[in-house]
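Yeah, one chain of the complex is gone here, protein chain that is, but the others are all in their spots.
== chain A ==
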Amino acid sequence: MDLIDDPETAGNTPEFTVSELSGAVKRTIEGEFGQVRVKAEVGRVVRARSGHLYFDLKDDRNVLACTTWKGQVAQLSVTPEEGMEVVVQGRMTTFGSQSKYQLNATEVSVAGVGALMAMLEKRKKALDAEGLFAAERKQPLPFLPDIIGVVTSPTGAVIRDILHRLRDRFPRKVLVWPVAVQGQACAPQVARAIEGFNAMSPGGALPRPDVIIVARGGGSIEDLWGFNEEVVARAAAGSDIPLISAVGHETDTTLIDYVSDRRAPTPTAAAEMAVPVRMELVAAVDQMGARASRAVTESVAGRKQRVKDLWRAAPNPQQLADDAKQRYDYWAEKLDAALIRRVTDGRLQLGHAAGLLRPSVLNTRTAQGRDRLTGLKTRLAPALTRTTAQARRDLDQRANRLRPEAVTAAKSRAERDFTATLARLVTAAHTRTERARTRLEAMDRMRETLGYRATLERGYAVVRGDGAVVTNAKDAKSASSIEIEFADGVLKPSPVAPKAKPKPKTSPPDQGNLF
C-alpha cells in the first residue's frame, strides 16, 4: 500500500492555500481586535529609512511588534523610546508574508505623570552631560536691543503682557513668530522659529532680532510638554541670538529653561529683562551732561584761581630793578679806580725799559760782527785753491778714458750687418720673382683651357660671317662670306649660291608677275 494513495488522510477537511489561510487569519484578528489600547514598556525602537517606525512593546513574558507608518508618526504625542512606559492605541493586524501579527500604533502617550518626569530627567541628564547647560555657554543679553523676536502664540494674554510691559519701559520693534504652544506641532514649530530668527540677516527685509523671547503661559505638564522636547532644547542651545525663556508659571521648569541664556519666571518678567527703563536712562544721561558741564566749569574756575594765587606770590618789578641798580652802582664806582691804577702801572714799566736802552749795548754787538767777518775772510782763499785742484784731477781722469777703439769697433759691426742684410734682400727678391713667374704660367694654362681654342681641340669649330662670329643659321645665310676656324687652321668654303637656285622656281612671287 502506498501512503500517498491512502484516501483516508485527506478525509473531507477542506484544503487552503497559504494565502487563503493567511487572509482568513487577518480577517479574524482585525475583526476581533479592531481598536485596542495596550499599556506596556517600549522595547527595541527602529526608525526605518522609509520613515516608518517599528518598535516592540513588551512585558515580562511576551513581545508585541508595533508599526507606525510614515504618515502617522507625526500624530504621535510622544515618540516611543526604549524603556518608556507607554499607552499605545491602534489596530491589530497581520503581516502575512512573514507569518506575523502586529499592532498598527496610531497614538502613543506616556503612561502617567511619573513616567513623563522620569523621561524628562533622563533627557536632562543626557543634555547636561553634553554640556548644554554650562554657565559659560550663556550669552549676555544686549543692553538695549533694537528688535525683539518673540516666539509664542500670536493670540492670547502672553504676547499682550509682553507688548504692554515693553511699551511701559522702552517701546521697541517687535517681531512675533507665531507658533502653536501646545500639542503635536508645538515642539517642531518652536524649534523652527528659533532657527528661523537666527537665519535672518541684520538689516534685511526681515530684520534679525537682537534678543529672542520664547514665551508661553501656565498649563499642565502635558500642555507644556513641547518645551521639554529635545529638538526645542537643542534649537535654543544653538541660538546665536541671546534667548530668554518664559514658559509656564514660576514653578514650572521646562527643558528650554536650562539651555536658555536667561530664564524669566513670567512673560512680563521676560519683557523686563529685554529692555531697560527709558525714562531712567533719559534722566541718567541728562544728569551726566550736567555733571560734565559742572566739572569743566569748576576745572576752569579752579585753574583761574590758581593762576591768581601764584601771581600774588611773584616779586614786583621795582624790586627786581633795585637789585640790579645796586650792583651797577657798586661796579661803576670801582671802574674809575681801576683805570687810574692801570695807567700808573704802565708808566712804571716804561721807565724800567728806557733805563736799559744805552749806546754801549749797540757797540758790543758791532764788534762781535766784525770779528766773525775777519775769520771768514782768512778761510776764503785756501778753500778756492782746494776746489780748483780737485776739478782738474776729475778732468784728467775723464780725458784718459776717451779712446778711438770703441768707435772703430762700432763702425765695423755696422758694416757687417749691412752686408748680411743686403744678401738676404737679394735672395728674397729672387724668390719672389720665381714664385710670380710660376703663378703666371699656371694662370696662362688656365686661360688656354677656359678659352674657346681649347674647345676647338675637342672638335668644335667657330663660324664667322663677314669677320664676326655667327651663332645661328639665319645669320650664316645672310653672310656674304663664311670662315670656319678649326684647331689647326681656318677654312674658307666656296660660296653655295647654286644650291639656292631651285627655290625661286617654287616660290609664290613668280605668280605675281601676272600683273
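Of note:
Heads up, the rule we're going with is that a residue touches a chain if its C-beta (ideal position, glycine included) is under 8 Å from a C-beta of that chain, and two chains touch if they have at least 3 such contacts; residues count from 1.
Heads up, the rule we're going with is that contacts and distances are computed from a predicted model.
When the listed names "Succinate dehydrogenase cytochrome b556 subunit", "Benzoyl-CoA reductase, subunit C", "Exodeoxyribonuclease 7 small subunit" or "ABC-type dipeptide transporter" are checked against UniProt, the chain not shown comes out as "Exodeoxyribonuclease 7 small subunit". Touch with the chain omitted from the figure is made, among A:Arg44, A:Arg167, A:His249 or A:Lys477, by A:Arg167.
Here one chain is not drawn; of A:Leu206, A:Ala436, A:Ala454 or A:Val490, the residue touching it is A:Leu206.
Residue A:Pro142 is the one among A:Gly23, A:Gly43, A:Gly96 or A:Pro142 that touches the chain not shown.
Within the complete assembly, A:Val300 is the residue of A:Met117, A:Val300 or A:Ala409 that touches the hidden chain. The residue touching the chain not shown here, chosen from A:Ala48, A:Val113, A:Ala134 or A:Val285, is A:Val285. Although one chain is not drawn, its touching partners on chain A can still be listed: residues 142-144, 146, 154-155, 159-160, 163, 166-167, 170-178, 189, 192, 196, 200, 206, 278, 281-282, 284-285, 288-289, 291-293, 295-296, 298-300, 302-303.
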